[in-house]
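Heads up, one of the protein chains got dropped from this complex, but the rest are sitting where they should.
Coming up: chain A.
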Amino acid sequence: MPSSARPRRICVFGDSHIGCIKRAVTEALFEPPGGIEIEFWGAEGPLFRQLAYRDGKVVPSDEALPSVLAVNDAGRPALDPDDFDVILFMGARIRSLNIFEPELRRFQQPEAFTSQAVFAQTCADWLRRQRFYGVARAFAKTTGCDILVAPSTFLAEGSAPQKGPEYTLAQKPNREGVDRIWTALEQAAAEDGITLIRQPPETCGDGCTSKPEYSRRAADDTIDPVHRNPAYGALILERALCALASRQGREHVPAG
């Protein structure tokens, strides 16, 4: 268990979605409160798939190792949960849209109605089938770390519908439906001893979209539909610290 005498060590683990948090820290949009150290560990998408859970740690393939070492300042070749007090899974190939799309579609089809019990189990089954959520579960079960999971965000509002009719449907306003799915995911995670951090509503459009003001912009000022900007990263860190404070029964006072 973490000692109160030393800083709480938070590892932000994930794929390219950890970039927004890294930038939030680098650009001082988020000042970690005293007693908190933040470290990053992960690799970008294609190489992220080459990370594996082995003997209680996450280890990269030889090919992915350079990418991991480029991300992690401490030069850790493996993610050992014993080195940290908190691990925040960010993105990590947990693509929330893949459960929101079909479930929102079902909400709009009376013939596809399910009971709340079936719906909740559907969300739980989806979450538990995500590979790196499985790693989060294993960490939560076998270590003393606090485990938080922030799934990938929705694509940016106005980005080209690339996934067909379901994606188009998911873009339509349905705050109630979106909230219902997040709640089910949070409850499933809580059963696993994990705190799931939903995409903050203020960063979302009416449907399953992200507001452009939280989107990363490319050098030519075009919107990156997938990645969020440092402001979003700062929000997630805020949410994460609030969740941790809540878990530990003490209030977190936001920095700044």
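The working rule: contacts are C-beta pairs under 8 Å (C-beta built on N, C-alpha and C of every residue); 3 or more make two chains touch, one makes a residue touch a chain; residues count from 1.
Here, contacts and distances are computed from a predicted model.
Participant: With one chain of the assembly withheld, which option in "Peptide/nickel transport system ATP-binding protein", "GSCFA domain-containing protein", "Carbohydrate ABC transporter permease" or "Nicotinate dehydrogenase subunit A" matches that chain's UniProt protein name?
Facilitator: "GSCFA domain-containing protein"
Participant: Which one, A:D62, A:E111 or A:E202, makes contact with the chain that was left out?
Facilitator: The missing chain is touched by A:E111.
Participant: If the hidden chain were put back, which of A:L29, A:C123 or A:V178 would touch it?
Facilitator: A:C123
Participant: Write down which of A:G45, A:G144 or A:P173 is the residue touching the left-out chain.
Facilitator: Candidates A:G45, A:G144 or A:P173; residue touching the omitted chain: A:G45.
Participant: Residue by residue, what part of chain A touches the chain that was omitted?
Facilitator: Touch set of chain A with respect to the missing chain: 15-16, 18-20, 22-23, 26, 40, 43-46, 67, 70-71, 95, 98-99, 101-103, 106, 110-119, 121-123, 125-126, 128-130, 152, 162-163, 216, 224-227.
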